[in-house]
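Left out: one protein chain. Kept in place: all the others.
In this document, chain identifiers A, B and C correspond to the written order of the chains, with residue numbering beginning at 1 in each.
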Amino acid sequence: MKFGVIGYGYWGPNIVRNLAQLEGSQVLAIAEISPQARTRAQKAHPGIKVVASATEVLTSTEIDAVAVVSPVWTHFELAKAALQNGKHVFVEKPFTSTSAQGEELINLAAQKNLTLMVDHTFLFTGAVKKIKQLVDDGALGPLYYYDSTRVNLGLFQHDCNVLWDLAPHDLSIMDYLLKGDPQAVVATGQGHLNGHEDVAYMTLYFPEKVIAHVNVNWLSPVKVRTTLIGGEKRMLVWNDLEADEKLKIYDKGVQIGSREGVYELLVSYRSGDMWAPQLEQSEALRQEMAYFVECATTGQRPFNDGCAGLRVVRMLETADESLKKKGALVYL
Amino acid sequence: MKFGVIGYGYWGPNIVRNLAQLEGSQVLAIAEISPQARTRAQKAHPGIKVVASATEVLTSTEIDAVAVVSPVWTHFELAKAALQNGKHVFVEKPFTSTSAQGEELINLAAQKNLTLMVDHTFLFTGAVKKIKQLVDDGALGPLYYYDSTRVNLGLFQHDCNVLWDLAPHDLSIMDYLLKGDPQAVVATGQGHLNGHEDVAYMTLYFPEKVIAHVNVNWLSPVKVRTTLIGGEKRMLVWNDLEADEKLKIYDKGVQIGSREGVYELLVSYRSGDMWAPQLEQSEALRQEMAYFVECATTGQRPFNDGCAGLRVVRMLETADESLKKKGALVYL
Amino acid sequence: MKFGVIGYGYWGPNIVRNLAQLEGSQVLAIAEISPQARTRAQKAHPGIKVVASATEVLTSTEIDAVAVVSPVWTHFELAKAALQNGKHVFVEKPFTSTSAQGEELINLAAQKNLTLMVDHTFLFTGAVKKIKQLVDDGALGPLYYYDSTRVNLGLFQHDCNVLWDLAPHDLSIMDYLLKGDPQAVVATGQGHLNGHEDVAYMTLYFPEKVIAHVNVNWLSPVKVRTTLIGGEKRMLVWNDLEADEKLKIYDKGVQIGSREGVYELLVSYRSGDMWAPQLEQSEALRQEMAYFVECATTGQRPFNDGCAGLRVVRMLETADESLKKKGALVYL
Partner (left out) sequence: MKFGVIGYGYWGPNIVRNLAQLEGSQVLAIAEISPQARTRAQKAHPGIKVVASATEVLTSTEIDAVAVVSPVWTHFELAKAALQNGKHVFVEKPFTSTSAQGEELINLAAQKNLTLMVDHTFLFTGAVKKIKQLVDDGALGPLYYYDSTRVNLGLFQHDCNVLWDLAPHDLSIMDYLLKGDPQAVVATGQGHLNGHEDVAYMTLYFPEKVIAHVNVNWLSPVKVRTTLIGGEKRMLVWNDLEADEKLKIYDKGVQIGSREGVYELLVSYRSGDMWAPQLEQSEALRQEMAYFVECATTGQRPFNDGCAGLRVVRMLETADESLKKKGALVYL
């Protein structure tokens, strides 16, 4: 499969490196506006054609698939043109700037019978795969909550708020793990520097009393990447910054008793062992790119397809609507 | 100063122990409904009278001051009777079940010229004292946010939700550190076991774009007591579970630049040293009780007076109103 | 069983508190030289007789058993007198200043048919009990090493070096866990302040290639209490400063392969899950005191008897001999 890659900023080099090393794929061209980035790309990959114009990549007859790794507001036009030119498309997350754009791309891909995949890389990590397995096997029991903190002194984005920058990771993971779509969203936040929210909080109400929460912040002195997931039978802590033991599963839970008096507890706790499973170590992006090539080749529909990307964009749109009102409940 | 203590459950023993050891104070009587708790109290303090009826304490002519350490729904009646009987009153937090009750107690204390103090213990810890000093000295610069996570597999309360149980700590600290009162509150949450929210999130909008957030949870497999405070000049992390180095101050901040192009950053970061100051080690509750005795003796108005307690109750009431609507913006 | 306790310094209060609360035991008297400590003892335990002279305790006809919690150089004379007066004896660790003293006490106790127990408290903790079980069950496989770091800005002792102060904990645990007695010892160290070694290292060669090492230091800026134990099948880390998850067991090991070439590895590693078992939570000293009462009552020989105490003293004596030569190999 012959690839063109559009965008060689922060994430593009990883896409190119993985596609270059992957059996069965080849990068023919990289399109990038910034001259400095083009120089970097050419130095690192002397054998790949590096151009300024995306059109050259989009219209090349040699190219089978296009990876769109440019800013989010450019995704729609680039992905649309690629699909129109008969190319399979891999789009960086978040999928599009609006859900209407996402729907149009999904329809276009279906019409043209092309693979459309959104880069929800975290779904290919050893940690998320293991959590998915635990949830599906019922090891955690019915879920109570999903609570993520994703903060650091991060790069300020000037074309979006901190939710659009950091929350898509968590939203795509929730979408993957939790049953059903969120029913309503509340988002609060504050911008201190350039008009966009740099601190934000998002609550999502999922079916069956599952509550999800995301804490994102560009102004934290320390980096935190911690997710707590609580279920009736077991609970887990996923600390993505741990070198080993990223995932700890606690054999802890609650039991409801009967009310016996004003000072009696209704609920008792069960405490037990903790277990940190060995996780798969291979690079998530490598696996995702291989999966893209496989889907595009076989016509298999990826689970991280345009619809998955669209669901995440809808959550973000709803959050923006809530944010505008400083935290109203907005139904999806 | 001769004390009567009402309630000998979880916190009462600490109040009694500290009052007993404090120079200038003496505990004459403990009132407690539960026979088992009375037995424990008598064993631990053979010299103190232990009774079943609060009235005996409230009406004793020997007693100068009453500590109310019973469930929150009993605070109002007990504190009111104590004040009416001319006793200084120390009330466990949260102050009262409603703001109307709080106002009545404040007025009554003023009328009777009695000291009314709410047990905001954290304000007497070495960590909060140091943070207060840093904020007041301008070491952090103008504040951006206050973000607290206070979760664990905690005791379920059956007469309140997790916000009323765990958030008062943070709300009293915010009230102490941040300028002005919160202007609006958004609270979200979910109850899974007995009808009360056991997972909840609360955003408070303070003046001058300061945003505060509290994450409280009775169903977490791990205990977390971490607060991040960000300012323009410096930021800090307060981890109350650390034995040493509870407080880490980061010489990190942000600088706004001019927009130079679509790919340029508007904001740059400043990175520097971290510093963990030596904190005062003496027991917070001991200091608070000494301060109560001092205020009651001299007539000095405590900073953690009924009004401080009332401000916290108002935040909780507002949060409850927001919670009922699953997360509406409610102005105070 | 009626107890006299000699010594009310750092550890004595814990002994008295536990004996006072234990069913079937009672403290009749405390002997303590320091007037300040006597005042503290009397305040905390109004019902117990507090005296200056140990003789009063040792000769009391009402007392069945004596706990010797005074400095190590006083153990021998006090324990000897207690045994001669027909009392069961519980001695703080290290047992005695010399092995000759230890032997004499053991013989005397045997002759008089009295219980002689050495306070190896750590053997009664949940962590050590679990490790003992893992070792005995073969869960770790044949052991390779025991490696302990026990350092902090500790109290300087002026009557012994840091090995006699801190290493007995580890030596008593090794004695409990490892097969056989150490065959030889090497100890190195340095004194910087008052002539006694304040930094010291001790290697013990046990049978079957098991090597043990202890790192003790009174001059460390941070407190560390970490022990690594490696076996062929599994390895563990015991961090006694962790509130939860003190013990982590790693399903990791090594496999020996054949030599295949100059760049090939002879040994490969096996990597697997980590597991932190729930540990027994009850206070170790409480259990040890109950065990003492049981042994003294039934005549059962405790596993932490005088002989166990003597084995630890022999290791310390041998270490001192090695230290004097700045680190010679000394056989036991």
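Rule of thumb we're sticking to: a contact is a pair of C-beta atoms (placed from the backbone, for glycine too) under 8 Å apart; a residue touches a chain by one contact, two chains touch by 3 or more.
Just so you know, these numbers come straight off a predicted model, no measurement behind them.
Asker: Which residue, C:Ser60, C:Gln101 or C:Thr203, contacts the hidden chain when the whole complex is considered?
Answerer: Considering the complete complex, C:Thr203 is the one touching the chain left out.
Asker: For the full complex, which residue in C:Asn215, C:Gln287 or C:Thr318 touches the chain that was left out?
Answerer: C:Asn215
Asker: For the full complex, which residue in C:Gly102, C:Pro168 or C:Gly189 touches the chain that was left out?
Answerer: C:Gly189
Asker: At which residues does chain B meet the chain that is not included here?
Answerer: Interface residues of chain B facing the absent chain: 244-245, 251, 271-278.
Asker: In the full complex, which bits of chain C touch the chain not displayed? Write them out.
Answerer: On the side of chain C, residues 9, 33-34, 71, 144-145, 147, 149, 151, 153, 155-156, 158, 184, 186, 188-194, 198-199, 201, 203, 205, 209-211, 213, 215, 217, 219-222, 228, 230, 235-237, 248, 250, 252, 254, 256, 259, 262-263, 265-267, 269, 271, 325-329 touch the unshown chain.
Asker: Which residues does chain A use to touch the chain missing from this display?
Answerer: So the residues of chain A touching the missing chain come out as 46, 222-223, 241, 243-244.
Everything that follows uses one rule, which is that only the chains that are shown with their structure count from here on.
Asker: If you average the Cα atoms of chain A and of chain B to get two centres, how far apart are those centres in Å?
Answerer: About 38 Å, centre to centre.
Asker: Could you grab the centroid distance between chain B and chain C? Build each centroid from C-alpha atoms only and quote it in angstrom.
Answerer: 42
Asker: Taking each chain's centre as its mean C-alpha position, how far apart are chain A and chain C in Å?
Answerer: Each chain reduced to its C-alpha mean, chain A and chain C end up 53 Å apart.
Asker: Note the residues in chain A that touch 2 or more other chains, in rising order.
Answerer: 271
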